[in-house]
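With one protein chain withheld, the remaining protein chains of the complex are depicted in position.
Each chain carries a letter (A and B) given by its place in the written order, and its residues are counted from 1.
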Amino acid sequence: MSLDRVMGEGYFTTTVDALTKWGRANSVWPMPMGLACCAIEMMAFAGPKYDAARFGSEVFRFSPRQSDVMIVAGWCTYKMSHAIRRVWDQMPDPKWCIAMGACASTGGMHRCYGVVQGVDNFLPVDYYISGCPPRPESIINAILKIQDKIKEQQSLKLDS
Amino acid sequence: MFQSDSNISRKKPTYFREHQEALYKSLEDKHATVEVDHSDPLATRMTLNMGPQHPATHGVLRVLMELDGEVITKCRLDTGYLHRGIEKMAENKTYQEFMPYTDRMDYLSPYSNNVALCLAVEKIANMEIPERATYIRMICCELSRISSHLLWLGTMIMDAGALSFFLWTFREREKLYDIFDEVAGHRFTVSHSRIGGVNNDFTPVAEEKIRKFIREFPDELKGWHKILDRNRIFVDRNNGVGAIGHVEGIAIGLAGPSLRATGIAYDIRTFEPYMLYDQMDFMVPTRTEGDNLARYYCRMEEMAESVRIIEQCFEKMPKKGPIRVDDAKKSYPSKDEVYYSMEGLIHDFMMTDTGICPPAGAECYHAIEAPKGELGFYIQSDGTGHPWRLKINSPSFSNLQGLETILDGEMVADTVVVIGGLDPVMGDSDK
Partner (left out) sequence: MNIEIRDNLLQDIREFMGEDLLEMNLEYTHPLLRIKRDRLHDACRFLKNTLHFIYLNEIIGTDRFTSEDRFEVIYHLISLRNRQRLFLKVRVEEEYPVLPTVTDFWKSANWNEREVFDMFGIRFEGHPDLRRIFLPEDFKYYPLRKEFPLLGVPGSLEMPNTTPDHD
């Protein structure tokens, strides 16, 4: 936050843009697109030990309308890809996408006829997490990286 | 939803415009949510589509229901949203290479799947496993059964409306993850079992952690029993819901706890004892009601039985001993051998390159009692290191098939509870 000048006690000035970015970055609500094994680690990420709520990812929203970042967790088949794309299209802007795990990023070990070799074939992915499945720490890291991206690259001007 | 009507401003949406139009057109008839029948004035009949992206379908199951008011008159399941062709991949891998894929089948209990594959390959290649390795496998299998049932408990009750249970069961699951982390090096896709034994022995820390867990877990379980068994909301939500009799249960091929809840004590651990389960003293919990509450009791009691089995394993387990077959033609040599001897290195290379070659034309089936039911591998060998055909008999597939029948005549609101009670895993069912 740009805290330019403190004008007496209880005042500070900032730009609307910075305030919005601060608010957005600290309330990234994930849309869990849980497909396969990574979904279980994603649940662990939301669960008691790793506690995603500490980083502003307060609740998992199963409705695309209420979420900011989609975590694609697991291998994505051709049959499922249409549904994922459709959910992604229903999410309001601005939105971000995390490809969680090797399968979602590149197809991973599932190099076979049924699996799309990486969800970036049809989704604009912002962050790839390696691992099969990744540990919850890496998902927290990804969320923090998304927050950085929001703070650095997002602007109200892009919203129109 | 994006609309292309002319009177609506064409300014929105801002991106992927042509694509969205084409996409929505292609998806329109496939993914309709509610279709109201206009010939019916009260509009009581409708087709409801649930999934494939739905929080309560445990993955990517799609359920199409024909409703009369709130009652489901007909129900069809659409599976295959996770179908990646695991059996095709098996034909292109050596047996050991295929093992990590089994982790990703039923990803709630990966250790059981590893063991199921290893036992099937060991059976077709005629191998004898050291005793200590068998005990390690049994302990880990039972731990993974507890782990799977814990997730079932958390999500099933979450589907029924209580979120806190999910947090409590996940706390216990984290303890199990720690154990597996210590034993095998990963939280849940462990790939710890090897054809011919296991990868490494328990470390003292791991053993201590398991002992601590089985000491503390029964109390936790008792607490959950206390909170649920006489909980009016929980019992009313589950009693008589999704009920099925034992005749119908057999006919539609239910598996595991769902079948045992109808009164049929079909458990591979006693039906056809594998590993050393014939030396263990345990009970196969059954109920006769066949409804969701009965499934709940069966699974809860199974967890208690698992703890008992682990205790007995620790008692009977030899304190020291080999953990892998000492035959370099059939199993990986130990890492010490690989690093310090030429033969070891060659054998390691050969095992990775060719693997175990069962006799040509041999075919066999081996099943274990996975947490969800009978998990079997049917292997046909052509004498090379790759299976000619490997068929997975997955319990979730059998249970989901039963779901179509079970859901007939149920209320639409009970769908999520019934799915939660059957506990299907789509990675397992979709192969």
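Worth a mention:
Just so it is clear, contacts are C-beta pairs under 8 Å (C-beta built on N, C-alpha and C of every residue); 3 or more make two chains touch, one makes a residue touch a chain.
Here the structure is a predicted model, which is why all the values come from computation and not from measurement.
Touching the missing chain, out of B:Ile233, B:Ile250, B:Met283 or B:Ala413, is residue B:Ile250. Of the listed residues B:Tyr135, B:Phe180, B:Phe213 or B:Tyr266, the one in contact with the hidden chain in the full complex is B:Tyr266.
Screening B:Lys226, B:Lys329 or B:Arg389 against the full complex identifies B:Arg389 as the residue touching the chain left out.
Where subunit A meets the missing chain, the touching residues are 78-79, 81-82, 85, 111-114, 116, 121-124.
Taking the whole complex into account, subunit B touches the unshown chain at residues 14-19, 22-23, 26, 79-80, 83, 85, 87-89, 92, 123-124, 250-253, 264, 266, 271-272, 362-365, 374, 376, 378, 380, 388-389, 391, 393, 397-398, 400-401, 405, 430-431.
Criterion: only the chains that are shown with their structure count from here on.
Touching subunit A in their complex are the following residues of subunit B: 1-2, 14, 16, 20, 23-24, 26-27, 30-31, 52-55, 59-60, 80-86, 88-89, 100-101, 103-104, 107-108, 151, 166-167, 170-171, 173-174, 177, 187-189, 426-427.
If you check the complex, the residues on subunit A that touch subunit B are 33-37, 39-41, 43-44, 47-49, 62, 74-75, 77, 79-80, 82-87, 89-90, 93, 109-115, 132-133, 135.
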